[in-house]
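Mind having a look at this structure? Questions to follow.
Removed: one protein chain of the complex. Kept in place: all other protein chains.
And then subunit A:
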């Protein structure tokens, strides 16, 4: 079974040379730390920066240079700043190659819910609805089950939706799955996790074809 860092490491393998990538808050933010060093990738943050670098050294933080999680960051050579409308032109206009975000629930048809628990948690969608409505390459990073042990990979989302039929790939602490017309197709198992365990933790239709390899991290 993977921890959050493991999920980030596995997703980092999906990042290819020349990609512009938008990382969501939480596990997705960690992905930047594990991308291969021999490829060129630029990270976009929807608050208006392309070419994000690592956190600043102590004492060098600047309140005017933050990411979408409101964390202080730095920029790399070649970086640029822009306004919010232009930022979402990059996203809506499909100029961003890969979007990685977290979720509370994903359905077997690719629906995603990650912004609201009615009557309980109402933080808002931020840029998530714009991202999922336009991005062609969306990977969800999340735990396979919630704190109560219930599956987050469902037949139908129970929470208010963020987007419909948009998720293509999911990386959890247990597995890598692809969203197909028939349901969640199991691609890889996390180290030490059996197909049976993944079946048990998946409420939606799980498609298992042949031998399922273990992830290589």
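As a working rule, a contact is a pair of C-beta atoms (placed from the backbone, for glycine too) under 8 Å apart; a residue touches a chain by one contact, two chains touch by 3 or more; residues count from 1.
Quick note on the criterion: contacts and distances are computed from a predicted model.
Looking at the choices "ABC-type polar-amino-acid transporter", "NADH-quinone oxidoreductase subunit J", "Spermidine/putrescine import ATP-binding protein PotA" or "CoA transferase subunit A", the name in the UniProt record of the chain not drawn here is "CoA transferase subunit A".
Of the options A:78, A:124, A:149 or A:210, the residue whose C-beta touches the omitted chain is A:124.
Seen from subunit A, the chain kept out of the figure touches residues 45-49, 54-73, 81-85, 87-88, 91-92, 115-116, 119, 122-130, 133-134, 160-165.
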